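With one protein chain removed, the remaining protein chains of the complex are shown where they sit.
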Amino acid sequence: MKLFSTSRLLAFGTALTLTLAVGMGCAAAQGMAKPGDMKAAPMADMKAAPMAPMMADRAKLLTSPGVFGNFSTYKVRADYYKLTAADRKMAAAEILKVIDKHKDKVIVDAYLTRGFKAQSDYFLRIHSMDPAATQSFLVDFRATRFGMHSDVTENLVGITKALNYITKDKSKDLNAGLSGATYSGDAPRFAIVIPVKKNAEWWNLTDEQRLKEMETHTMPTLPYLVNVKRKLYHSTGIDDTDFITYFETNDLGAFNNLLLSLASVPENKYHVRWGNPTILGTIQTVETVVKTLSGM
Amino acid sequence: MKLFSTSRLLAFGTALTLTLAVGMGCAAAQGMAKPGDMKAAPMADMKAAPMAPMMADRAKLLTSPGVFGNFSTYKVRADYYKLTAADRKMAAAEILKVIDKHKDKVIVDAYLTRGFKAQSDYFLRIHSMDPAATQSFLVDFRATRFGMHSDVTENLVGITKALNYITKDKSKDLNAGLSGATYSGDAPRFAIVIPVKKNAEWWNLTDEQRLKEMETHTMPTLPYLVNVKRKLYHSTGIDDTDFITYFETNDLGAFNNLLLSLASVPENKYHVRWGNPTILGTIQTVETVVKTLSGM
Amino acid sequence: MKLFSTSRLLAFGTALTLTLAVGMGCAAAQGMAKPGDMKAAPMADMKAAPMAPMMADRAKLLTSPGVFGNFSTYKVRADYYKLTAADRKMAAAEILKVIDKHKDKVIVDAYLTRGFKAQSDYFLRIHSMDPAATQSFLVDFRATRFGMHSDVTENLVGITKALNYITKDKSKDLNAGLSGATYSGDAPRFAIVIPVKKNAEWWNLTDEQRLKEMETHTMPTLPYLVNVKRKLYHSTGIDDTDFITYFETNDLGAFNNLLLSLASVPENKYHVRWGNPTILGTIQTVETVVKTLSGM
Amino acid sequence: MKLFSTSRLLAFGTALTLTLAVGMGCAAAQGMAKPGDMKAAPMADMKAAPMAPMMADRAKLLTSPGVFGNFSTYKVRADYYKLTAADRKMAAAEILKVIDKHKDKVIVDAYLTRGFKAQSDYFLRIHSMDPAATQSFLVDFRATRFGMHSDVTENLVGITKALNYITKDKSKDLNAGLSGATYSGDAPRFAIVIPVKKNAEWWNLTDEQRLKEMETHTMPTLPYLVNVKRKLYHSTGIDDTDFITYFETNDLGAFNNLLLSLASVPENKYHVRWGNPTILGTIQTVETVVKTLSGM
Partner (left out) sequence: MKLFSTSRLLAFGTALTLTLAVGMGCAAAQGMAKPGDMKAAPMADMKAAPMAPMMADRAKLLTSPGVFGNFSTYKVRADYYKLTAADRKMAAAEILKVIDKHKDKVIVDAYLTRGFKAQSDYFLRIHSMDPAATQSFLVDFRATRFGMHSDVTENLVGITKALNYITKDKSKDLNAGLSGATYSGDAPRFAIVIPVKKNAEWWNLTDEQRLKEMETHTMPTLPYLVNVKRKLYHSTGIDDTDFITYFETNDLGAFNNLLLSLASVPENKYHVRWGNPTILGTIQTVETVVKTLSGM
């Protein structure tokens, strides 16, 4: 029995490429958060700085495939508050310096979760073309006064990919729906991170079956494109989740409705993880997060 | 194949509105706890203060849809008891000041769980029209002496919505039953918080099927309207639960019977989370909770 | 469609009463541990004290329905052993004083679990007609030196009820078997606490079906009435368990056989929690527990 | 309906006795580890001591039914290493003294797990006819310097019983196979403890069905009698497991093969717990364990 041949392997490779893409609208199509379009935009305070040639291109990192996304949640330990106020006052500046040191490789977004989640006080979202650069930044961050007094409580890593299921070729109308709508609400103040893992039955469906399920999944989400932004990261094998879904909104009620509509389609039956944790935070600058948690 | 059209999307939006509402009687219909009607009512000590125009409207926040509810449970760390008695004596006043600072945006209820639950010593219930205001209050709370020595052990967030299933239109008799009965027991001394999550099969039922299940669910609960008050919060997507159910009673035996009757209907088969944790506390003022746990 | 009427509700109420009762022999029928009948009986040291009219009636609290049972397990923190021996020597007396203060409302039993269970060093069983009185005692207990250095690791609450399934009316022979046998072994030195939770399928059975299962469950337990005492608490809705089963025995081998026989009937298929934790301890006086763990 | 009679109860009792016995070869049949037959035998250092009449009979405790086995795993806390070397040097002697104090009631084996298991640094296996004697020893052990700086991370208790399924009467050939083979490998250096819990379906099988499954389970284990010793403890009801299986071997590869063969029979389908934790350690004397972990 000859189990495979060069041509079959080639075909397999092609099928793979088709399979491994994005089930939700990609960032580009949905006008994902950019520094300029929200009041409390992460890193907005760095806009004034001249865009040096070495600086990582935020817009590109937030919209390209092949970018590594890293989400890490932290709790500030009680002993941080035993430092002097003077020490804590320096915390934000120290971190901004670290961010500046790595600004050619990584971009950093910060979110305040205290008061929303028991497992964390804040979380960071890091984008980079190279996960080693992300690690290098986070090692330096943890060496700061604030980072040293933070316990990391969750860490999720993923990769962005080109849109897969709802493409112009495979699902023309829905693709048009996805590209046609634009976020038109107030600047989002809230971000939600939800890890998603699917069971073996899902991954053993044919491409056609999964496409069909994803169309049913996508249709009810279209009305929410105007008030919820979304971004998808792929994690199979590099983390204990298949996807990291990231959302920004200013309307948590609409977001709740969106997620209810996603619960109500058959694709939900294939979920073995949907949340756990669901991470909810307010979108902030790094400086604000650090100062707020430093009691400044 | 044309998968959707403007009109279908519109229809979907309507269906959504119908789907996303309250399965249990809303607060208004059930005379949810108000400061005036119980001896140990949370915040009752603030009644003497003149109701300034800036003050959040407690009655409205407790009965309107679109209100954000936030439940956070805490354990007092052992090192709190190494503070001097003088320091601990100031704890309650410090917190009341923080509550006063935020009184135009948030209302705060407090409950003592020590002795009932291993996971917590007390919990707070915060209502606000804006979750960011809730977060702002809780950040300030955690910066107090007492808050700083408390570890948050659970945090649940949800939104109130208008009644969905058992409405006048859809289920006339049961709706009349819900509105007809009034709580007539002694002022409740106990509150119970139970998170509820339903599986994909539930959310994939049709509206009619879910209505039928909710009618069967609601019927046996009517006899308990006289001694158990209830309130419902929706959490799908903003937390790892679909609902937060909140109860007040003075009769834990009757409450046990109510929950047994809810266990005995087919809707229970769709639960993937019912409790975990079940939070039981005595209804207290913030001042009493802090003083009790401060050894005052 | 008329979904319910006054008479149907009434009928439902009656059915409820029938449903919500005890599946295992009630304490009265089985001669549950009383201070006088065992060497190391909890609280036996208080027998000498004159039975003041204000004192809670131990026999009544241990045999009546409507009594609240509270089980809390504790680990002594390492820092307790850094106190001076003199400080630790005072620990037991301090707690006996607290017990005395609350003796008109609550009765307290104590058990040593160190060496048997990783999750705890000791546990307390509190009975009271009013859970708020139990809480009040436990708040005071935690304010003692010993309580302050103890971390609570589990807390289960429940209510006693009248026998339900195996009543004289419904299951005459088995009821006679339950009442006919008496504990005749040596004074029990061991207590076991096992939380039990049943699934939705169980609660959706008819009363008749559940009665049949409970008869099959009860029959093989009769031979063990002579060497295992039992007591049942109901917890649905007030804790993350449906029942707390409590046992006393001097023969752990017989107890193991009893539980194997309970595992071997169809009712076991409805369990979603049976243990987790299973708590095993030796029956002690409060004084002995505190002194033993204080290194006295 | 008459549900039971004296004779039926009697019959039940008999069936029970048959049911509650050992599925794996009992210790006696398999030459379980005795001090004399291995280089690093636990307690080997006590061989020189004259066998006083008061001393617990090791051989008997390791081979008789009705003996209580207690497994406790520990992690040494970081603060132990802040004690002076002189203090740590005394640790082993202090423990040997405690062992000596209890030597008429309990026997103690010690194992080093550091480097193999994240959950523990070492574990103890205690045998005694009386669990209260075991508790008494462990209370004293925890009061030593070393015990006081150890956190107990798991504790499993069980009882030995006579062989049940594979008896001379019920399964002659397999029984002969079990008794015929003897351990002939090098003195075992490794011990493995694996808790086993079976589901309700298993316990609801008839005795005949379970016997058949245990025969299929036992057959492939025979070849490993020459290089893996085994011992079984029964825990239903007294712990959150049905069995504690204990193994000694000098060949972990053979042991891996044995467990694979046990995974490959239908009986495995009834497991709800098999491991969690799987505890692997090297067989040591108590003195060596304490000295090794004390940095001596």
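Chains: A, B, C and D, in written order; residue numbering restarts at 1 for each.
Quick note on the criterion: contacts are C-beta pairs under 8 Å (C-beta built on N, C-alpha and C of every residue); 3 or more make two chains touch, one makes a residue touch a chain.
Small disclaimer: the values here were computed from a predicted structure and weren't measured.
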Of D:62, D:99, D:157 or D:174, the residue that touches the missing chain is D:174
Contact residues on chain D toward the hidden chain run 78, 81, 112, 114-118, 171, 173-174, 177, 189-190, 192, 194, 215, 219-220, 222-223, 252-253, 255-266, 268-269, 271, 275-278, 280, 282, 292-293, 295
On chain A, the omitted chain is touched by residues 1-4, 9, 12-13, 16, 19-20, 66, 68, 70, 72-73, 77, 79, 131-132, 134-139, 142-143, 148-149, 152-155, 157, 159, 200-201, 203-204, 234-240, 242
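We adopt the following convention: only the chains that are shown with their structure count from here on.
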Between chain B and chain C, the Cα-mean centres are separated in Å by 30
Dist(centroid_CA(chain A), centroid_CA(chain C)) in Å evaluates to 49
